[in-house]
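Note that one protein chain is taken out, while the other chains of the complex remain in position.
Chain naming follows the written order as A and B, and within any one chain the residues start at number 1.
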Amino acid sequence: MSKFRSVKDIPDDEYVAPGSSLCAGCGSEIIARHMLKVLGKDTIFVNVPGCYAISTLFPFTAVKVPFVFAVFGSGAAVAQGIKDGLDILKEKRGINNERVNYKVVVYVGDGAAYDIGFQSTSAAIHRNLDFYFVCYDNEAYGNTGFQLSGATPYASRTSTSEPLGGSVGNVYRKKDIFEIWRAHRAPYIATISVSHITDMLNKFEKAKQFKGPKLFVALSICPTGWGASEEETVRIARLAVETGMWPLKEAVYGEVKHTFIPRRLKPVEEYLKTQRRFRHLFHPVRREEDIKKIQEEVESYWKRVWETELSK
Amino acid sequence: MYRFRFHGRGGQGIKTASRIFGTAAFLEGFYAQDFPMYGPERRGAPVAAYVRVSREPIVNRGYITHPDVVLVGDETLLFDPVADPLRGFSGGVLFVNTMTSPQIDISGELVTLDVTGLALEYIGRTSAISAGVGAIACKIAGFSKGTTMEAVERELEELGLSEELIDKNLRLAEESYRNVPSFDLDSLPSVRESDYIDTNVVHVKLDEGYVGVATIAKLGNTAVRRTGSWRILKPVVDLNKCTGCKICFAYCPDVSIYLGEDDKAYIDYDHCKGCLICSSVCPFKAITMVREVKTL
Partner (left out) sequence: MKSRKGMMLTGNATAAWGARVCDVDYIAAYPITPQSEIVELLSKWVTSGEMKAKFVEYESEHSMLAGAGAASLAGARAFTATSSQGLAYAFENLFAVSGWRAPMVMVNVSRGIGMPMTLQVDNTDVFSARDTGWIQLHAETCQEILDFIILAYRLGEDRRVLLPVIVNMDGFFLSFTREPVYIPSMEEVSEFLPPYEPPHGIAFSSEELAYAPTIILGHSYSYFKYQMHLSALKAKEVFYEIAREFGDLFGRYYGPIEKYMMDDADYAIVSMNSFTSIIKGAVHRLREEGYKVGVLKINMFRPFPNEEVAEALKGVKGVAVFDLNLSPGAGGIIYPELLRALYHVDERPKVVLDFVGGLGGKELTYGEIRFMVRKVAEALRDGGVSPYATLLFTEEDTRKMIADMEIAGKKWGGFR
């Protein structure tokens, strides 16, 4: 039975303060806010360079739990050190104040999760570190001006994959970080979206029961980089789910289950059209082949899901 | 040398405005130097840009602490402690983008124009003020309309704007240029020979313990920052329609909605950045948006 059945059940406690300088309408703030509502005050928040670092610019911080800033690729390694350090204080030195029992969450962007911090994250999972790793995926290096990352989807414009001279924008496919993590056999892995708040809350809650790495990748709408209107953040995220572009799922010790299975997929272009980063797929001429390619990939994914999970 | 300082909010094109002015100065035959100051802050946060214009080669760079001309792209910044656009301004010309006629006690000339309104009219977006503000700076400096328009065109082409959009911007620039006066900058009392300011250097000592360790002890203290001034549009809850369903509360990225004792949604206008997500998610259409009437 899920603990959170509707937004009415959202805990009142807030561990993020207003007044930070992130863009209006930024998805990463919505995710951080709800993540901490579930994880609670006894959490150490590890962050690295990326947009969310703007939450904590001296002398201000929006984060109301202990915050440790690490270098770009070292989020998971720092979590390891903190967790191990607190454990040994307990076990060896008999220190048992409340802080030594705090959880550790690493909250980083896709650049850190998919690319530069991938090695340290993989290793922390491999060592079965008891921590939360949450990637707010805005599908590019947002903080440095929206350059292409390993998480950038096919055809997206970024500032290093401009659709110039007939180019389609990003020519690479987005890395499937969920499957890469799953190959590590982590106890709990989930995808989440800012549009589906109760799904998100329940997944954070469910993760608490597992000892070991608990990994999340969140679709994090970035109005600035994506070229979308700020008020559309939630609608875009919902379209990503309803077109099948962003499946909501979880894997418990590798066993995958979708937490939302659309019976019929909305056409991907409904999603693509909400963002200027895909505008060149429709203007000045419609790039039918590329749109079809995206649509087909989504469909073949869901065909497999429908066959396996709906027949159960 | 004339020192121009531009203030605005991230996303308003203040850097472009300063570059338009820099390029125009260059085209007018001046030595020029333009320099934007952007931190990691995002759309809506205060930004500044600096332009030096001189008939002699410029042997200085960086921030301008004592400007001769200040251009404020967003009137709510005028008394913002972070942006502090009047810092070091002691006579000269102050331009404010506003639809009202602000009463500001300054020594110097005050020029105002509703560039936001013009941007909405000519381009359809309230934030597209760069061509207007750039052209206003040119006019204040007494640059010709020809170089001004050429500079606007060059800078916008560089940004990769479509021809159609450049045309619209040129019209905005022209209209802005037309509606502000020109000044003989040399006659302004503020125009001094250099930026060099006298300061006293103190002896820095070791702070023992961990005072000198870079940490913050007051967690959540961003709450003292009033990001409410970022808003261009303002969400307003119709309490008669609000059912207290909490959906807006769930999606607000900036923790700026709370449910009152009457179980209705209330907005914390000190912090709400005006993203309008709340308005778009309310199933009962209880949140409408109105153009922010900025009061100084």
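The working rule: a contact is a pair of C-beta atoms (placed from the backbone, for glycine too) under 8 Å apart; a residue touches a chain by one contact, two chains touch by 3 or more.
Remember, predicted model here, so these are calculated numbers, not experimental data.
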Touch as defined at the start, partner being the missing chain; which of A:Pro59, A:Gly145 or A:Gly254 qualifies? A:Pro59
Listed residues A:Ile10, A:Ala70 or A:Leu281, member touching the removed chain: A:Ala70
Residue, one of A:Ala123, A:Val256 or A:Val305, that touches the chain absent here: A:Ala123
Over the whole complex, note the residues of chain A touching the chain we left out. 44, 49, 53-54, 56-61, 63, 65-71, 73-74, 76-82, 84-89, 92-93, 95, 97, 99-100, 102, 119-120, 122-123, 126-127
For review purposes, identify every residue of chain B that touches the missing chain, sorted by number. 39-41, 204-210, 212-217, 219
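Here is the rule we go by: only the chains that are shown with their structure count from here on.
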Distance between the CA centroids of chain A and chain B (whole Å) is 32
Show which residues of chain B lie in contact with chain A when the two form their complex. 10-11, 39-45, 214, 216, 218-227, 230, 245-247, 249-256, 268, 270-271, 273-277, 279-281
Counting only contacts in the complex, chain A reaches chain B at residues 7-8, 10, 14, 16-27, 29-30, 33-34, 51, 53-67, 143, 194, 197, 223-224, 230-235
